[in-house]
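With one protein chain withheld, the remaining protein chains of the complex are depicted in position.
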Amino acid sequence: MSETMTVSKQQIASKRGTLSTFWHDFRQRKVAFISFLFFVLLVILAVIGPYIVPFNPQTPDYNHVLQGMSQKHWAGTDEYGRDVLSRLIAGTRISLGIGISSVLIGAMAGTILGLVSGYFGKWVDKTIMRICDVLFAFPDILLAIGIVAILGPGLKNVIFAVAFFSVPSFARMVRGKTLEVKEMLFIEAEKSIGAKTNRIIFRHIFPETIPIIIVYLTMQVGTAILAAASLSFLGLGASPSSPDWGAMLSMSRDYIGTAFNLVFFPGLAIFLTVLSLNNLGDGLRDILDPKIKD
Amino acid sequence: MVDNELLKVKGLKKYFPISNGWFSSKEYVKAVDEVSFSVKKGETLSLVGESGCGKSTLGRLINGLIKADAGDIVFKGDNLAEASETKWRSYRKPMQMIFQDPYASLSPRMKIKEIIAEPLKIHDPSLSREEREAKVKSILEICGIDYYHSDKYPHEFSGGQRQRIGIARALILQPELIIADEPVSALDVSIQAQILNLLKKLQKDYQLTYLFISHDLSVVEHISDHVAVMYLGNIVEIAPREAIFEDPKHPYTKALLSSVPIPDPKLKRESIILKGEIPNAANPPKGCKFHTRCPLAMSICSKEIPIMKTVGDKQQMVACHLYQ
Amino acid sequence: MKKYIVKRILGIIPLLFVVSFLIFLFIHLVPGDPARLIAGKDADLQQINAIKHQLHLDEPLYKQYIDYMNNLFHGNLGESIKSKVPVSELIGERIVPSLELSLLSIAWAMVIGVLIGIISAIFKNRWPDNIGMITAVSGISLPNFWLGLVMIQIFSVKLGLLPTGGIETWKGYLMPSIALGAGIMAMIARFTRSSLVQTLKEDFIRTGRSRGYSGLTIVFGHALRSSLIPVVTVAGLQFGFLLGGSIVVETVFSFPGMGRLLINSIQMRDYPVVQAELMLFSFEFILVNLIVDLLYGFLNPKIRYD
Amino acid sequence: MIRSKKIMGAFLIVLLALVLTACSTTRSSSDSGGAASSDKKDKDINIAVNQDFTTLDPHNVSDTLSISATHAIYEGLVGFDKDMKIQPVLATDYKISDDGLTYTFHLRKNVKFQDGSSFNAEAVKANFDRIQSSKDALIASHYLQYLKSVKIVDDHTIQLILNQPFSAMLNKLTMVEMISPKALKDQGDKIGMHPVGTGPFEFVKWNQGESLILKKNPNYWDKGYPKVDQITYKSVPENGSRVDMLKTGEADFIYPLPEQSVQALKTQNDITVDQTTSNIVRYVTLNTNKKPFNDKKVRQAMNYALDKNAYIKVVKSGFGSELDSTMAPSTQFYSKQKVYNYDLSKAKELMKEAGYAKGFTAEIWGDTDSATMKGMQFIQQQMARINIKLKIKAMEQGTLSDAINTPKSPDDAKVQMWYVSWSPSSGDADGATRGLFSSAAFPPNGSNTAYYKNGEVDKLIDKANQTTDVEKQKSMYATIQKDIYNDAPWLFLGVDTNLSAHVNKLKGVYVLPDGSIQVKEAELQ
């Protein structure tokens, strides 16, 4: 079989790495591809959402509160008479924004820590990893509560809190990959021609970690959206009046027995978004991480 | 003679601590143990031995990729063993490495022209873009790769072409010494021949000095001027090529030579098949490390470590009690 | 082996020290004054100061820490600022249901997760795999409080099968453990799948096939054990999170567990309780890591402890 | 190959099913139920409440829920009836001296504590002594700040002597309940975990965070009560879950019943929803020390811009009434004021006069309770109509209390608007006024977070307290209320209606205006 592997490797080698192959492989994975399309739709909604909403998501109409699903209001109206669908669409930007920005921040910090920790090893590694251990030992949500409590509520702080607890997982993962890449021959080759540490870390090791970072990033965005929703659930979200899905869900949960649609749709929006992100991540991992590639 | 010496290694030692799982202990693998030799300018010295004998470690020690525990590495008259990182960096220009796995040793996310220009960027940052490209172009042609392909990535090349790229990278800084660590063992025979021919041609054209690390005696015979045979961290025999292949002295050298399968069914010879396996490097036998497998072992062999001695008239040095 | 375990356990002590200090710092960094929260809205400053004094909260922080650690060494976790109940008693009452819930959650998540993972790996990239993975991924994609709320509507209100909350009967554990375990099940399923897919490509699997073993023998007899090594790590880590990470689920199901105690204590700035709980979580996390490492050794003979 | 995979697949599915069933059967067979309360008997009732109990020490309790429990276990010399009228309980009658300084109580005879010890003057004195000797550390000491000494006249008569007249003394005494001195001696600080009183129910078990179980006190002095054997309070923080429990029969009585769920319960024939008056007032404090809230016109404009009917309809789902004074109608000396009727043009005009035609931006603070957040959103929507842009900052309660109460001086305070509620638990006018509007009660000394300062009001508050003449007090409080309402240091929102629900067969459990649950008369039919 080792030979069949080399055969196919050579054949793929002639094309692998190019965007078109990636695209082709990607389209083969139907679940991931559909998820991707859904995600693209979400991004489009996040950009143009506020301009295409059928009703103003913020304007209350106290005469039409808590209406069920109807021709006029597809997803019903909430306790202030605002159109739920419009709020969901308008909220895409906020929910996705929280998820993406917090994970990007976390990934950035985590990646740097992971690279440094993995490359230098020894006490640097030990120190960074022990700190990560301690952070790991804290329940995420608790850490977030603490951070929000210290910094006060607000969108920025929620993003920061969620970013904060994604740092150790990125750090660990990037560290693992760094340890692996560090031992690779081309890094040794680079050292042997006299490359400086910075150059090795950021020009040679870092690019190797990008695929797993992308995969993990995709999945973490989902986790971050969920975490932000949990914070909203505990009343520590960005702002109860913004049409962020977590806040909508949290605000409407008292109506679960009377107006199920109020709870159901934001929950569904979160679920589908996170599901698609996770599936997308799974698919990307299959393609980008050659260990699992067939 | 001494002027002609490009590299001299004396009493070089590298012990790796063994970490068995969780706690590092006081045990060591003596990967390189008291190794001495010298290489003359324009010559090829081959280090040959089986896996775990320390030949690759030796190569990496000389290139400064790992630090030696003791001993001298004198390169162009300067002792590098204790040198600072900055000093090392300046010596990495005249001393380059070629690696076994041409695929793994090339950064997979760089175009080959970037890979080859990398040493220039590090050591000659003042060069203009055009000058750099010109150099890359000429070196690629020397190594037999069309410049037309220089925008491709390593994975788009075959094994032999990749090794040519690796050689081009090593050559671009016009080095004096090239440490080649098993440069052809991952290649098919027909490609192997191409690369060996290229290496020989380059040596002739540019007065290169090679430290050639290999486990394959037939390749070694083809390329070397001198050969050093290693066993468990020690050099057991070092001699000019003809001496090693025509008149090997050390029983291990003899066994090694006779183990090499010869692609000629008519040449049925009495081969010496060694008993047992290479002992664990962490716990090598006392005395002569080879005595456990040696067909000619004597009682002294298990007690005393043999020292290097010149034997015969061909500057052949052997560490074996048979010749003491 | 014994020596190793002892060494590891001794190694926990300094770590706990650091952790205890960090936690102490952390909880006192969070703004809020327990005295005022206890005193209630009618209280005046004089009364608040009296309570502060009684609780030694008016002393410098380092002294409070020293006193706390001193008590800790004498096996005294202090008592709740809020209810005056000894912390050990408070936690003691909660830890059993929490532990039961965690164990139940991890147990079903393991069993189902591994099974889904196996099926998915065997039928890789075909419909059973797709279904299995979508099911699994759904587990981590659902906000667990939403899942909880919806389950209550269905199983308690509509069907009347299960209690909405509480732990008076075993039924009270079912829905919380589903809400809590769904995410873990998903993680385990995904890890099992990718790990098994990888193992099934190993050379020794081909060896097994070349000897004429059937597919089931190969999967269960040869591949599974080494595939489970990474799965155990994930499960271990997840178990570590469970006890503390269940705040939301415990709220939805009125489950008297550690998470709710923690959130209530934090709200009241009940320092001794928060401190003890967080230290317990850390300790537990470290302990679980140790157990995972030992399990590793059991699953992977290459690792020797000496 | 494909066939073998199919077989394997089938096998795995069967295995899965087996494991599932195995799991469930082992669980059920090993079911022991755990708590003693697993099987509910005929005369047991379950009450679902929204929080955990904090303590059962009646002298150190501050939250309404725990007060509900202490009310079931303990009794004071006096107590409230359903309408918050003061009734003698452990005292048979009382007399107040003309100077308002001496209160004489005749104690009920043949009353025993639940541990068998007798209730007498000694016991009463022991209780007052405990509170006073705590040097302010017990919450109840707040109620006894004017108490000078306690005198035992005879075994069943006791006198309280005050420093100065205090009009709300009797109201405060409803909060001082009698603990068995024997238990106090035995338990010390732990009395909160092992309560012993004279009340209709005695303590059985308190499962932290889960439930509190009380059982009938067989020796209760008020013959005929209690009529149920056992009460289990369950902590169910999630609003929806409490309602669900009532629907599923897991609870017989729930409080609070979220307003938005009333509609859903009305369709259920076997469930009754109770509305009772409450003394909980909802309002937003406006920091009168800060621009632009220092301008009375702005504050009035904001009040005019607020549609109170919509507030009750949207935020309170139609339950509640508008707040037409500084206190709820059920509070002592309440006096109705002329409401700031919803009038947008008037509001805009006032804003213009104050120089804020273009509005301003401000922050509104509140806790993270979903009802609060809902209210804040409503305020935000309403204020937007007069161009006031509000930023909602919902803070976890510890942080919030820190932010609001710790500023050393009014100028340090960062609070602008605070969405909050207040209920005077002893139902007295002083409790509903002094802490909120007296300039001596600026944080950190009290809860005057509007930083309201009116010399006239300050004077009247003190004066009313020391007067013993009820009519005079009444008129003084009327003036106080009128002045404050006119100054509008608050956005006056509404008065809550206490909503609870119970299964039809349960009678006699009700919610007092302060939100505590009374269970003495509980009865199952």
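Residue numbering begins at 1 within each chain, and the chains themselves are lettered A, B, C and D in the order written.
Quick note on the criterion: contacts are C-beta pairs under 8 Å (C-beta built on N, C-alpha and C of every residue); 3 or more make two chains touch, one makes a residue touch a chain.
Everything that follows uses one rule, which is that contacts and distances are computed from a predicted model.
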From the options "Oligopeptide transport ATP-binding protein AppD", "Dihydroorotate dehydrogenase B (NAD(+)), electron transfer subunit", "Na+/H+ antiporter subunit E" or "Phosphoribosylformylglycinamidine synthase subunit PurS", the chain left out of the display has the UniProt protein name "Oligopeptide transport ATP-binding protein AppD"
Only one of B:I278, B:C301 or B:M317 touches the unshown chain, namely B:I278
Contacting the left-out chain: of B:L7, B:L171, B:A255 or B:V318, that is B:A255
Note that subunit B touches the absent chain at residues 50-51, 158, 160, 188-194, 196-197, 200, 215, 217-219, 221-222, 245, 255-266, 271, 273-274, 277-278
Residue list for subunit C contacting the dropped chain reads 200-204, 206-214, 221-222, 225-226, 299-302
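Operating definition for what follows: only the chains that are shown with their structure count from here on.
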So the chain most remote from subunit C by C-alpha centre is B
Chain-centre distance (mean CA atoms) for subunit B and subunit D, in whole Å, is 84
The distance between the C-alpha centres of subunit A and subunit B, rounded to whole Å, is 48
Distance in whole angstrom between the CA centres of subunit A and subunit D is 42
Going by residue number, subunit C touches two or more other chains at 30-32, 149, 153, 157, 251, 266
Residues in subunit B with touches to at least two other chains are numbered none
In the complex, subunit B touches subunit A at residues 60, 63, 65, 88-90, 92-93, 96-97, 99-101, 104-109, 118-119, 122-123, 153, 155-156, 158, 166, 169, 173
In their shared complex, subunit C is touched by residues of subunit A numbered 1, 29-31, 130, 133-134, 136-142, 145-146, 149-150, 222-223, 226, 229-230, 233-234, 246, 249, 253, 256-257, 260, 263-264, 267, 270-272, 274-275, 277-279, 282, 285, 291-292, 294
Counting only contacts in the complex, subunit A reaches subunit D at residues 58, 60, 62, 65-66, 79-81, 145, 148-149, 152-154, 234-237, 239-241, 250-251, 253-258
